[in-house]
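Partial complex: the chains shown occupy the same locations as in the complete assembly.
Lettered A and B in written order, each chain numbered from 1.
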Amino acid sequence: MQILFVGDVVGEMGMEMVDQYLPLLKKDLKPQLTIVNGENATKVGRGINEKLFKQIMKDGADVVTLGNHAWNNADIFDFIDDTKKLIRPLNYPGKDVPGNGYCELNINGVKAAVINLQGRIFMEETDDPFAKIDELIMHLKAEKFTVIFVDMHAETTSEKKAMAMYLDGRVSAVVGTHTHVQTNDAHILKKGTAFLTDVGMTGPDDGVIGMQYEPVINKFLTSRPNRFEVETNGDGILSACLIDVDKKDGHAKKIRPIMISQYQPYQS
Amino acid sequence: MQILFVGDVVGEMGMEMVDQYLPLLKKDLKPQLTIVNGENATKVGRGINEKLFKQIMKDGADVVTLGNHAWNNADIFDFIDDTKKLIRPLNYPGKDVPGNGYCELNINGVKAAVINLQGRIFMEETDDPFAKIDELIMHLKAEKFTVIFVDMHAETTSEKKAMAMYLDGRVSAVVGTHTHVQTNDAHILKKGTAFLTDVGMTGPDDGVIGMQYEPVINKFLTSRPNRFEVETNGDGILSACLIDVDKKDGHAKKIRPIMISQYQPYQS
């Protein structure tokens, strides 16, 4: 089973990249499961709304994941409980957290789950992602889920690698998001879990991780408040990866990074 | 020479406390120098504007200091360069930082300086406050300033105490701000500098360091965004301290905390 995962969609240019290339990628790669991280999909790069979610689904996603920006657009509260295909990090704390932290699918008879997790190092306080996913995997295994994909939304390389090794052999893939820069380390861990520290972002390529350069540099130079805006000029990038999973045991057989950019135009 | 220092004024209730009690404190204590930290003076508790600054001055302040919230109300940029009596932390980085980091005064022939500094532990990136104040003190000593007051706006007790010991004997007083809770450790250090880890805040006493409880607790419980609002109900508090400084050598002779609250009503 092929799983296609597209990294953090940022702003209008991110949505344009998805509109333009996700249908092509689906046609060419024929993934059975397509996942898109949409935590920065709004025009301002923070959060998502129902229209954008539906557009990503229409473009070909089966599941949309989020991250620390899940709650930044308050529209989320209006529709997240109505859909099981939009998931927020599993380990957000509190009672009755809106939405779900994972999504169950049946893909031609194969039970598959997509999980969204959030790291804690240099991030908001959340429940322990290690403890939370332990519990969930126990449940999923009992329910005979074989294919399990984890979007590990985290800042540090160490927390993402530790999570991947912790889950090695128990899930099909652990792919990081949040830093908006694709890493060059896609590989299969010893016990069969595919890993990529960060898949990278989808959106404007010429800013600073999606944002206009001027306010960001002014923030660094002055430490005074600067309103960050999504970059709207220049070229776009789409960052993704393709994972080949054995649908019988859920182990990954192959993982390869995908990048469409000004430097690497798309070739069918 | 008596120096009166009033801690972080927060929101409308903070302004009301200043309006009501600063004139009384001035009448009763007759300080030659009155300083008020106004970094949270706006209705929303972030930053200051010209009207509020003028009101604090009219109530009896000689100098108004700020802190990390200096820049949160953009009105500041309209008037900070027109007045020498409103100062922002000396060690904000960058070229042409608006406003000044200290204020020079002549009090009946005594050259006095008020300095605003900001700590770095668990705060915005700024220039080294130790290096910056070293330079400034060198300059002030060369210019024959004797009385020097430092508002050290910082999060941790260790950075504030280290700064006070670093400046011991070189300045008249180091008083902390920012945590909004008065500490119980006012004393004179070995070489003559008065020290108080934090002078505390001035404003609503029944919230969480000035803010309404509900959004704050929801933030702690959920890690989701919650719009914090200044508390407008309940009783007010005014936190301050009075420092007696020898105007000849600039050394402190005495420091005592002041608090006006529901538990300690003001007594002339």
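What we mean here is this: contacts are C-beta pairs under 8 Å (C-beta built on N, C-alpha and C of every residue); 3 or more make two chains touch, one makes a residue touch a chain.
Treat the numbers as computed from the prediction; the structure is a model and nothing was measured.
Enquirer: Of the identical chains, 2 are shown; go ahead and state how many the full complex includes.
Expert: When the whole complex is considered, it contains 4 copies.
Here is the rule we use: only the chains that are shown with their structure count from here on.
Enquirer: Could you grab the centroid distance between subunit A and subunit B? Build each centroid from C-alpha atoms only and quote it in angstrom.
Expert: 45
Enquirer: Applying the document's contact rule, which stretches of subunit B touch subunit A when the two form their complex?
Expert: Residues in contact with subunit A: 71-72, 92-95, 97, 124-126, 220-225.
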